[in-house]
Every structure is written in structure tokens, then in C-alpha cells.
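Of the protein chains in this complex, one is absent; all others appear in place.
Moving on to subunit A:
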Amino acid sequence: MHGAKQRPAAAHPGQWVLIAPEAATDFPESPDSEPLFTKLRNPSTGEATLYLFNSGAQQLFEVKAFHEENRSWFIGQTVQQDGRLLFVTPMDPLFLLLYYLIKADKEQQGKFQPLDQVVLDSDYPNCPLLLKCADVKQYIHHITEVKEIGSQKFHKYSQEKTLKWLKKKVNQTVKALKSNNITVGERVYAATFISSKQITDTEEDYVRYAHGLISEYIPEDLSKELLKYLGLPELKSPAAEPPLKKRKLSDGPVEAEEDYTKFNSSNLKTKKANSKMSAAQKALAKVDKTGMKSISAFFSSKPKASK
């Protein structure tokens, strides 16, 4: 028996099925700089969300869960009740820095500061690890004005540069949506999204969809500014609401004849009530067709009798 640990005596240790880019799970030679799952401030909701730093915190990843009701895994010769698939994907650390840069800009009246004085958070003690990410050093100038004094760099948030950067992000996202043949228009109900994609998706549909996806990574104010910057009027009509509301949680697996936008699984886990969703989150709920949700807890299993 091992020494007393807090972990409850489970019949089977917690197990999770996860896919990730190879870079995320490559292991270092020394045991000191192993990949690390940690919570950081979600750039859109402000809530604690799970991320992964790879070995040496060179790269950042986000951890999402794909979850359809009533599914379980067979892995090799074992069964796992919990049918979730954890999906680790690259995360641009600049999205996470925005909150701190914007805050510093407001509080310090536009003073230039070194990053390590700005990226501090008593709620998230690991956030300074963000500054180790290779992409931060190389690309921070896309979102800040930079002054170099001697060997030290000083930064100040620039909304103008950030909007330009975000527009480039939107463009590269649109390219990926097109090349992946993702149907984006609200009015298109594709029975088979794989074959013969309906040619009703306009350029505006793509840009809006991409804007929706990117809004998940930026504060709401910035999302609204970006919409203006892209030259898109705000959509007032709740045209897309009905399909989601009508969707019922069925016990059976997905039916073929239903609208495939149902894969946005908003109610499957106990999440914060809908009323707490920002406009950006609601916008995302309309566009996110993958049913992928951020995770806020470390590898929690479904509540069991023992705790």
C-alpha cells in the first residue's frame, strides 16, 4: 500500500482518452520540465479553463472535450464508461496575454512595461509560464507597441495592431474552413456535409463564422470591435436560435435525419447557466458545430458514489 494520499480508493484509477499533436506529449530527457496541465484565465469568459504547456513550456495547447451522450470506450481489452474524447490543440499564447495587456494599459495609462511585470495573476500563479512560449517572444509585436532600451523590451497594448492581427487570423481561418469543406451558412441544412457541399455559403458567411470562432479567444468588447473592423453589421435577428432550442436530449445516438448543427452539446455537462454566457459565447454556440467544449476542471470523472 502506498503512503496515504488524498486520492479516493477507486475501483479503477481515473482514465481518459486524449488526442494531441505529437509536440504536446513529447517527453523531455530531464523529469523537471514535463508537460503540465494547468488552469489559466479564459480569454473570453474570464473563467478558469484547462490548458497544457508542453515540455519546457515552449508551446501552449488548449484542452477541449468532445462529448456525445451515452457513449463508452473500448480501448484494447478494457472498457471506459466515460465516452468523452479529450482533444488537445495548439493555442496561440497571445490570446491569453491580451487580458493582461489591456488591463495594464487601462490601469497604467498607457505606460510601456516589461512583460514580466504585466503578466501576473494571483488567481493563476502559472500564468508567467506564458512568457516562455516561443510564439510570445517572436510575435508579441503583433499586439503591442515595443520600445527597446538597452537589452530590455517594453510593451504597451495596441488595439490598432491587435485588430490588424485578428483580421489576419480571420482570413487564415476562412481559408481552413473552405479547404475543410465546412458548411457555414445558417440557412443550409446539409444532409451530408461530406459530399456535394451546397454552394450557398457566401464570403460573408465564412467571415462571420470565422469571427465567431475567434471570438471564443478574445474579450467581448474586442469581438465587437473586430466585427466593425471587418465591416460586418451586428446581426440582430435570433434566426439561428430556434434549431438549438428545439433540440432535445435524446437517449439514443444521433439520428441521421436531424440537422447536424445539433452537435453543439450545450447542456450535456453541468455548465454555468446560459444567462452567464456573453454575447460572444452565444455567437459561438451558433457557429460551433463540433460539440467541443472547454474544460474547467482537472480530469474530473463523472460524479461517483465515492469521493
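Operating definition for what follows: a residue touches a chain if its C-beta (ideal position, glycine included) is under 8 Å from a C-beta of that chain, and two chains touch if they have at least 3 such contacts; residues count from 1.
The criterion applied here is as follows: contacts and distances are computed from a predicted model.
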Per UniProt, the name of the complex member that is left out, chosen from "Exosome complex component RRP40", "ATP synthase subunit a, chloroplastic", "Ribonuclease H2 subunit C" or "Protein YIPF" | "Ribonuclease H2 subunit C"
Out of A:Ser72, A:Gln117 or A:Thr202, only one touches the absent chain, namely A:Ser72
Option from A:Gly14, A:Gly46 or A:Pro114 whose C-beta touches the chain left out = A:Gly14
Omitted-chain footprint on subunit A covers residues 2-3, 5, 7, 11-22, 25, 27, 31, 34-39, 52, 62, 64, 66, 68, 70-83, 85, 87, 89-92, 95, 124-126, 135, 138-139, 142, 164-165, 167-169, 171-180, 182, 190-194, 206, 213-214, 217, 252-256, 260, 263, 289-292, 298-299
